[in-house]
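What follows is a structure written as structure tokens; I'll ask about it next.
With one protein chain removed, the remaining protein chains of the complex are shown where they sit.
Here is chain A:
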Amino acid sequence: MNQPLAVALVAGAAVVAAGVFLACWSDAPRARLASLPALGAGAAIAFAGVSRFAASRQDPSSGQEMAALLVVASLAALLLGLAFNRGEQQA
């Protein structure tokens, strides 16, 4: 594995690990839901890094596409989680 790819993967893994810590540390539901954007952001960094330094350059934009879709999907999951949380509090 070349060094730039390793740097990108380590950076993405660090953000994912911070998201997992965020999900496990706090007891507040909102703080736990804040881990969803962090998890998506870490995965997006890893996807963009793999797409940038992949050995086969047949489709170099697909990693960037996946990164964009992942962060939007994490925002959508956050919206759903907040809605469920609010519904439970109101019930």
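Here, a residue touches a chain if its C-beta (ideal position, glycine included) is under 8 Å from a C-beta of that chain, and two chains touch if they have at least 3 such contacts; residues count from 1.
Heads up, the rule we're going with is that contacts and distances are computed from a predicted model.
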item	value
Undisplayed chain, where the name is taken from the UniProt record, one of "Sarcosine oxidase subunit delta", "Dihydrolipoyl dehydrogenase", "NADH-quinone oxidoreductase subunit J" or "Putative ABC transport system ATP-binding protein"	"NADH-quinone oxidoreductase subunit J"
Residues in chain A touching the chain absent from view	4, 7-8, 11-12, 14-15, 17-19, 21-22, 25-26, 28, 30-31, 33-35, 37-38, 40-42, 44-45, 48-49, 51-53, 61-65, 67-69, 71-80, 82-84, 86-87, 90
